[in-house]
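So that we are looking at the same thing, I have put the structure below in structure tokens.
With one protein chain removed, the remaining protein chains of the complex are shown where they sit.
Chains here go by letter, A, B and C, matching the order in which they are written, and residues are numbered from 1 within each.
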Amino acid sequence: MSGANFMKLSFASRSENESFARVAVAAFVSQLDPTLNELTDIKTVVSEAVTNCIIHGYDNDPNGIVTIAAEIEGDTVRITVEDEGAGIADLEQARQPLYTSKPELERSGMGFTIMENFMDEVDVTSAPGAGTKIRMVKRIESKKALYN
Amino acid sequence: MSGANFMKLSFASRSENESFARVAVAAFVSQLDPTLNELTDIKTVVSEAVTNCIIHGYDNDPNGIVTIAAEIEGDTVRITVEDEGAGIADLEQARQPLYTSKPELERSGMGFTIMENFMDEVDVTSAPGAGTKIRMVKRIESKKALYN
Amino acid sequence: MSLQMELEHGRKALIVRLKGELDHHTADVVKSRMEDAIVSGDVRNVILSLRDLSFMDSSGLGVILGRYKQITAKGGKMVVCDVSPAVYRLFELSGLFKIVSVQENEKSAISSLEAV
Partner (left out) sequence: MSLQMELEHGRKALIVRLKGELDHHTADVVKSRMEDAIVSGDVRNVILSLRDLSFMDSSGLGVILGRYKQITAKGGKMVVCDVSPAVYRLFELSGLFKIVSVQENEKSAISSLEAV
């Protein structure tokens, strides 16, 4: 392999695309021969981030666009999930476990906490009216073990 | 549902992405609740078109970009697969069953024939040096049956 | 659809079995069907079986917590059973396993309701 492998995926902000998005990213990452647990982690964080774009970023308006980029380099996968929606005013508050701005929608407020726990790095860029971009990094252990 | 659902996917022209591409498109199309046969058809034509971009469009250079767009409207899925590679000089010849410009790579020359047989419409735009774009349309029967 | 639901009105509890993927998209139908069953039926307790659940994210936590609140407000109990390691991890992270009773399978879930 020369250099990094990458993909970029954009789709309508419809909830029926949540499942599609996590399957697509999982299929891409499976090139690294991850364990089932690692694959579940990846699916879960993609689901969290994409759901947030749809619910919070676009307030359930199906006319927004969600963009995912993924890059594989060595044993590391980098994933960004991005919307051009509402943005987040108070990032520190947003990242608190159990904090949600939409309790009426039965949100658990656990999305960011799950991303932080399942990935090695999570970095959020956001500003009100300017959308939100989540960058996540995870090293895939199975491949590493192979090279030891 | 209001309007059409869509997705757009770009990735490096590496053969390891062939499997990823067909899984991603199949996951998107599965919203239409296709039969297993229909899903296999879709996977196969995506595999054919993407493989052609990689082998013929980019001559196996992994630095090219393959782009897939898919749109679901009613019971119909529209898929385009596109490269910015070599292009095709003689389209009529290229679409002949069993014709291949790379017999040394054990190509069967059946890619276009399969696309034409498995999809309802196939339309190719190409010019030497200007890349190739395949547009394919398929109506998903299972959904239609449901509405009858 | 990527989620199937089976509702069984047992003597002690409404048994809800989920099959497939529970995310934001599918949580709506889980919410409304369980809500309706709890409100309209003579339901004292709820057993939620996740044996055939192949995926769940935090939207699942939300809908489970919502039904937990609903049934406890009626004086009932909620037991979740057949929880996969992946789902258990979400329960741990969110602290849900501290408030919702988790049992190994439907049988022990039923016994746990009888024991009290």
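The rule is short, and it goes like this: a residue touches a chain if its C-beta (ideal position, glycine included) is under 8 Å from a C-beta of that chain, and two chains touch if they have at least 3 such contacts.
What you see is a predicted model, and the numbers here were worked out from it, not measured in a lab.
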Task: Chains in view that touch the one left out, judged over the entire complex - done: B
Open item on the list: Among B:63, B:96 or B:117, which one touches the chain that has been omitted from the display?
Closed with: B:117
Open item on the list: Suppose we count only contacts with the excluded chain; which residues of subunit B make the list?
Closed with: 15-16, 18-19, 22, 37, 40, 43-44, 47-48, 51, 54-55, 97-98, 105-111, 113-114, 117
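Here is the rule we use: only the chains that are shown with their structure count from here on.
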Task: Chain located farthest away, centre of subunit C as origin (C-alpha) - done: B
Open item on the list: With centres defined from CA atoms, tell me which chain sits nearest the overall protein centre.
Closed with: A
Task: Geometric centre distance via CA averages, subunit C-subunit B, whole Å - done: 42
Open item on the list: Going by the contact rule already set, what residues in subunit A reach two or more other chains?
Closed with: 16, 19
Task: Residues of subunit C engaged with two or more neighbouring chains - done: none
